[in-house]
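All protein chains but one are shown at their positions in the complex.
Labels run A and B following the written order; every chain starts at residue 1.
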Amino acid sequence: MARQAMRTRKPVRSADTQERGSAGHRTVITGASGGFRRAAVWYVFVLPPFALLVLFVCLPTAQTFLQSLYREVGPDQQQFVGVDQFTKLGTTGVFWDALINTVLLGIAFLALVIPLAAVLAAMLNHVRRGATALKVIYFLPQLTSSVAVALIFLYVFQPDWGLLNGFLHVLGIEDVPLWLAEPSFGLTGSRAAVTILAVWTGLGYFILVFLAGIQSIPVELYEAAAVDGANPFQLWRYITLPGLRPTIIFLVMTGAFDAMARFSDLWTLGGPGGSPARTLQSIVMLMYQVGFVSHDVNQAAAIAVVFFLIMLALTVVAYRAFLSREFKARS
Amino acid sequence: MTTQKTNRRPESTAATARQRRGASRRSTRNGPRALPQIILVGLLSIGGLAMVLPFVWMVTTSLSRQSNSAMPRTPTFWPPDLSLFNYEVASSSLPIERFYLNSFVVVGLTTVGYLFCSALTGYAFAKGRFPGKSFFFIAFLSTLLLPFETRMIPLYDLMSTLNWNNTYWALIMPFLAGGFGTFLMRQHISGLPDELIHAARIEGAGEFTIFLRIVLPLCKPALASLAIINIIWRWNDLLWPLLVTTERDMYTVTQGLAMSGRSSGIHTGVALATATLAILPVMIIYLVLQRQIIRGIAMSGMKG
Partner (left out) sequence: MHSSLLRTLVTSTLMVGLAACGGADTGSGGSGADRDSAPPVKVLMIGYPDEDGIDAVTGAKTPGIQQLQAAFDKANPDITMEIISIPWGEGATGYAPKTEAMIKANEACLYEMPAAPAYGKRGLLVNLDTMIAKDPAFTNVWGEQALDAARSWGPDNAKSLFYLPNNTGIRVINWDAKLFKDWGVEPLSAKPTLQEIESKAARMTGKNPVTGEQNYGYWYQGKYAVWQFMAIAHAMGADWGSIKADGKLEINWNTPGYLQAMEWFVRMSTYAPKGALATEGMPQGFVTDKNTVAIIPEGEQSYFLPQLIAQPDLRERFRTSYNLKGPDGRGGLNSASPLAMAASCPNKDQAWTVLKWLAGSPEAQAYYFDSIGRLPVVEGSEKIVTPVAGLPDGAIVLDQARTADATYPWAAEQPRFALQAQLEAAIAGKVTPSQALEQAQKETDEWLARQ
């Protein structure tokens, strides 16, 4: 029954698209009759911000790209080396460690935060009184700067006197985790600690987006299903979950971008080398360490370029999974 | 995505929301066994407590002078030696009010400029027709892919060349235009009915007039959420201020926190007092404007 409800939804959506498409068509006609001067106006709107982007974003980035093809051979002396910096990178273990680390931390974060936020959002959606207060509270950490949050958690995770282990002591746990003092993939180690930190910080945002997703599912679907006697679990399984598909894709994609670029909290907790034992080193941290601590700007530029390519690949995936439909409908 | 859905029928959002709330209530009532409210709220409150406790602990620890040299082995939420000593230390070493002034100026001007640029380009990409439109749009979008760290050194060199270090220029100018704002505003403005703009054009209004008189007022909700996002971004930025401002009087709040937080890291109490001074005003603003902020975030689907 619920499946049928899903099917009835599709025609509605395509009708919507058609309507928008024809509206766009009308603009085409008007615009064409306006002549060239009408078109020139748009350049005035677009070009000044575009100049800012070129000056402050594109040119400096291009400079980085150039640097990745060179090698410093002396003060202010650069030698063109082609893709040497990249082949060297490929054979550097530290680079692969950082890359794998970044990906693993991202996956762990998303695998935890998405189900948790989905369940909490569904619960929150049913709360009649106090939902706003709860939203405010869950979103609190997100609003605090990552510098401040990491600073607080440096102390929260202290194995000997920190808040978290103190709490575990109260619960009667004698053999408390070492958190940031244990470089491991385990549930009590440094990677687990920063994943807890990330979930704690990001949960509120994920809940908010899920809530918006849940509330955008047409009420009629629930009503129809309820009439047919679906229980709350079935409603969730056959209406809410499929309805949240775009929300989940959106969160996974944006979450993946954030995870790849993760930097300031890990750095605050793990120092330049992502200690302990480089378990907290992300790819951006490595870029930073190579460029500013080891002063190899060209090698750092190569990492920056690889990083850029990874983000580009992610975007292509995101575009395919989610954005393509929207672009088609709009242009 | 959420933006699009909300914007399709802006005038009916409130009504739909009301309807939905009614519906969810109905469906829970109709279900075989609805979850009792008390259990729901109870479970959610436990989670909420986990969100709040670290902050409470931060404040109480910051009120204990002893925590600078010897933290209690068992965490306490009531300091044994309640005093404002750590705040004296923190405020004597940092001109925190000056940091706030800098943050307000920088975040304020950046946000106004960013909103204006975003709306302007967003309008052009949503309703304009001109050769090269897709090229420019793709160009704007692609800048979303260029992480800040990638261009940091060349950008710093540029600031030095322009002699902008230790000025507000360096903290503001690089952040006026951005792909994200343009994209968001384009999405929003695309949802506005073409008839409005068409009618104005027939009456002979120029595009800039249409933009100011018709488009901007209709963009208020989107602008508000973009403003919130940008404020969070800029307020929390650390890397860039640290590079371009060397004079303490130009520090932002976040920068000041990072500076003192790490250098007093061994003095837990002072570090947490400084963190409290940097966080508390933001929290108060958040609590006052919580409704708008949360709506803004949910609408744009973007955080800071």
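Here are a few things to note about the model shown:
As a working rule, contacts are C-beta pairs under 8 Å (C-beta built on N, C-alpha and C of every residue); 3 or more make two chains touch, one makes a residue touch a chain.
Not measured: the values here are computed from a predicted model.
One of B:Leu44, B:Met58, B:Leu94 or B:Val107 touches the chain omitted from the figure, and that residue is B:Leu94. Only one of A:Val94, A:Leu112 or A:Val252 touches the absent chain when the whole complex is considered: A:Val94.
Listed for subunit B, the residues touching the missing chain in the whole complex are 68-71, 85-86, 88-89, 92-95, 152-153, 156-158, 160-163, 165, 206-209, 238-239, 242-243, 246-248, 255, 258-260, 262-267, 269-270. Residue positions on subunit A in contact with the hidden chain: 40-41, 44, 47-48, 51-52, 55, 72, 74-75, 88, 91-94, 147, 157-161, 178-184, 190, 263-264, 267-268, 271-278, 285, 288-289, 291-296, 299, in rising order.
Here is the rule we use: only the chains that are shown with their structure count from here on.
Subunit A and subunit B have CA centres that are 16 Å apart.
Interface residues of subunit A facing subunit B in the complex, by the touch rule stated above, are 16, 23-24, 26-28, 30-32, 34, 38-46, 48-50, 52-53, 55-61, 63-64, 120, 123-130, 132, 134-148, 151-156, 158, 160-163, 166-167, 169, 200, 202-205, 208-209, 211-213, 215-216, 219, 222-223, 226, 231-232, 235, 246-247, 250, 254, 261, 263-264, 268, 284, 287-288, 291, 297, 304-305, 307-308, 311-312, 315, 322, 326, 330-331.
Those residues of subunit B whose C-beta lies close enough to touch subunit A in the complex are 1-2, 4-6, 8, 17, 19-20, 23-28, 30-35, 37, 40-41, 43-45, 47-48, 50-55, 57-58, 61, 71-75, 117, 120-121, 123-125, 127-131, 133-134, 136, 139-140, 143, 145-147, 149-155, 158, 173-174, 176-179, 182, 190, 193-194, 198, 201, 206-208, 211, 232, 235-236, 238-239, 254, 257-258, 261-262, 265, 268, 271-272, 275, 278-279, 282-283, 286-287, 290-291, 293-294, 297-299, 301-304.
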